[in-house]
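Removed from the display is one protein chain of the complex; every other protein chain stays in position.
Here is chain A:
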Amino acid sequence: MTVHDTSPATAASRWPGGTRAVVEYLVLGWRRYLVSSLSEAVGAPLLYLLALGLGLGALVDRGSGGGALGGVGYLDYIAPALLTAAALQVGVGESAYPAYSRFKWTRVFLGISATPVSPRQIADGQLLFVALRVVTGAVLYYLVLLAFGAAGGGWGPLMVVSGTLTACGCAAWILALDSVLTSEGGVFNVLFRFVIVPMTLFSGSFFPVDRIPAALRWVAWVSPLWHGNELARTAALGGAAGVPAARLLLHAVVLLALLGTGVAVARRGFDRRLLR
């Protein structure tokens, strides 16, 4: 008698087209809520830009804001951060309840795992779909910024790239969380309220991080959103964003590492959850 399968070797070989079939399935489902998701993607930036950029921005620009922001208008200052935060929202939103329900409530992932498609391919397909949702939202956000004249110069479109990277890095880790949760028990609510919201507020989105007391500044440094904001702001404003080149590289490395480790952990989690 031999002992087999200490690691799930059943997942080792790849089924060509498996990941694509999973993306195709999720896109087919997306069509059901395409209109609402696209109108949200355009409507939300409109509201934020009107309220924060123009409304609050008029006050900030008249006060001491201009100096603290390095001579940049408030609308221009927050626009890249708003795009990045919106990308994060979409990424987190898609990878929390909807993806978790495919393990737990609809059990769709279990159905797929009975086919030649491997759990790793399911994980990859799910994350690629999240990326597609994020890119679509970020491009629309960029177009709205363009209409407000707050989209930056020729490098501005790179905000879409940095925003997508930030969102997918976080989404991969949430997918990993999905794969180990046996009951939801309000975990996602805690995640939204006590991680995502503070992250959005204290990551240099609406005011520079150097306004945070030095003892608490680490909160921004560990926040993926801060790394994304610095990249996006530099893409839009160039040197006026005041981020040294070496730090830009560091931001990119941190976000890529977040994504890389997240994908590895999520794949392993999907394997363990679906091949028991």
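The rule we apply is simple: contacts are C-beta pairs under 8 Å (C-beta built on N, C-alpha and C of every residue); 3 or more make two chains touch, one makes a residue touch a chain; residues count from 1.
Just so it is clear, contacts and distances are computed from a predicted model.
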| item | value |
| --- | --- |
| Complex member absent from the view - protein name from UniProt, among "Heme exporter protein A", "Cysteine desulfurase", "Molybdopterin synthase catalytic subunit" or "ABC transporter" | "ABC transporter" |
| Of A:62, A:107 or A:193, the residue in touch with the unshown chain | A:107 |
| Absent-chain interface as seen on chain A, which is shown | 1-5, 8-11, 13-18, 21-22, 24-25, 28-29, 32, 106-108, 110-118, 274-276 |
